[in-house]
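A single protein chain has been omitted; all remaining protein chains appear in their positions.
Going by the order they are written in, the chains are A, B and C; count residues from 1 in each one.
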């Protein structure tokens, strides 16, 4: 784990509200882990928890969606600007516990962690299919095609791939395990389908975070057994049956 | 008067703590007036009051010294970054009330307003000598040489011009009027010499400001008659005999 | 859909009022923004006699806020009535005269002069230090506030807001006491009491030691207090404290405020109030609200 101010290597918008930022950092990370990103000269108090999207050599890639002031600030960073990176944080996907054919399901900016996950699976000799859902224009799907056996895209607008939800297409029966990151509604649908099929599923959650390391307890989610789990430190990846996705 | 978000045209450091920033704005301004400058995406609540250094065509030039977080933020602006400019504010130097040979005295970043003042005097057919004092490396003195009859530089370190204070060199007897902007100690010395010589002197003050337009009363200085004067709206330029420069 | 709203019997073009001490007497900003679009303007805090205000440093910026120690510099009520008030009235927005004092007699005499002078509303500032009580503000203890409100109520026949201090020992009790003593409405919050120290000289930055904290930093505290006050009294409440965008204003209106005031944020962006007016209009259209009072949470 590091907490260091690094220079932004690149930052570009893929869509009006989706940006991609890279930095160079030596420390290793696992697929599904995240970092707290905070512009050193920003106006916001807290960093923003952003999943590691990809890692090639020592180049870390992050994908972010502009949803408020903090992510808007990320989008204004330019090459060379100082950015505090704290991480990698959280558990990540348990790739070592998984074998057989894997389904990677990403929704919107939740597609991000699937890139490094697919790359790591391929390096481990696993094969994966990807199911990627977007509201409108897709992104990272071309990269995913180079890393997966098959990539299925669905968009709500129908601009690319199937029109509708990728969760309606995906069949859990065909897979040994499912890894999913996306909006709550998508994760509920995936968890339900996997439960019915008896396919193990891991979900990567997100929540507002402050510390990112399990100290402040502001990012908890409900465990199925009733207690609260820390998304940052107990997760962000949970077994489907561990957590309750009720509102 | 305008309050608009403009794109920074250029921003460069002349010295490690002295920066020069330009923007393009059509509204006219008088020498000795100032603007409130606030980076649109900055972390600071308030703008910083910065004297107009120069104006050529519609290019406004500002000189600033990094003294805290607000001015450090100004120094980080790059070409194209949005900057809120509110102004021109304050009274400026009363050039229309002055005739004859003028002395322009600037200390440190207080040299800034003297550039546009010298340019305006020349356009009016006045002649001016400049006396510029710096702690160490000088700046803008070459520009001033193109706008004044004679430029005398003094530096505390002796790196350029006379070693010591320019106020020790300056002789008020030779001038019809004196315009001065600089540290408090310089302005006290100049006001005293001018008073003894019977030479009219105008001093340009600075202070922490919030509104810049005379509404909030946080930037007041002591009038000689006992009341408080607003540096932003009653000044920043005062007749030497109007104000008390006591601590 | 209309932004027009009633405050204490006075019709405001919209519920956005410029807070006392941040907008002078209105004319100062007339060259920068279209002042006539505002709902109302609170005058600089007035006292019966003119005051020169505090010496020394008067302002220091803090994280998302500022400390001020202006010290009630003002030209006095008679001068205000003769000079500033007519000019303020000519601007268009409702005129709210903000009145302070060092003792009850000074408050009462100031209120008497302002009565019938032409200001639309009186805003009674009870956060002033009570010179007869070692400088503790009138707005801290309910019983002390009660006395000044009662006395001013007798002296002033027009609509009167009492501006509450966040330092009140018991805010809801204070609000109820002001209502009981005849306040027609409340405005809150005034500045929080803060301090800054110069670490090189190791002395307080301000001669008066303490200073008033305002700005976005205090918004969450102000919103909570406005919510509480709205549920403690049945008279209208004007909400202020760190409002810097239409969303902030909407939060206060949802909490139950009848109108809001914009203060320190004007220093960051002179057109803050105007963009709040525009933003509230769009918000109302989007939600299908007919009038400002529809915004309030059920």
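One rule holds for everything that comes next: a residue touches a chain if its C-beta (ideal position, glycine included) is under 8 Å from a C-beta of that chain, and two chains touch if they have at least 3 such contacts.
Keep in mind the model is a prediction, meaning the values are calculated, not measured.
S.K.: Could you run through the displayed chains and say which ones the absent chain touches?
M.R.: Across the whole assembly, the hidden chain touches A, C.
S.K.: Please identify which residue in A:166, A:186 or A:211 touches the non-displayed chain.
M.R.: Only one of A:166, A:186 or A:211 touches the chain omitted from view, namely A:211.
S.K.: Which one, C:26, C:139, C:158 or C:216, makes contact with the chain that was left out?
M.R.: Answering carefully, the residue with contact to the hidden chain is C:216.
S.K.: Among C:8, C:48, C:64 or C:137, which one touches the chain that has been omitted from the display?
M.R.: C:64
S.K.: What residue numbers in chain A mark contact with the hidden partner chain?
M.R.: Chain A touches the chain not shown through residues 1-3, 38, 44-47, 70, 84, 86, 208-220, 222, 226-228, 233.
S.K.: In the full complex, which residues of chain C touch the absent chain?
M.R.: Interface with the chain not displayed, on the chain C side: 62-65, 67, 169-170, 192-197, 199, 202-203, 209-211, 213, 215-221, 223-224, 227, 242, 244, 247, 250-251, 254-255, 283, 295, 297.
Everything below uses one rule, namely that only the chains that are shown with their structure count from here on.
S.K.: Would you mind checking which chain's C-alpha centre is most distant from the centre of chain B?
M.R.: Result for max centroid distance from chain B is chain A.
S.K.: Round to the nearest whole Å and give the separation of the Cα centres of chain B and chain C.
M.R.: So the centre of chain B lies 35 Å away from the centre of chain C.
S.K.: So, what's the distance in Å between the C-alpha centres of chain B and chain A?
M.R.: The answer is 53 Å.
S.K.: Touching at least two other chains at once: which residues of chain C meet that condition?
M.R.: As it turns out, chain C has no residue touching two or more other chains.
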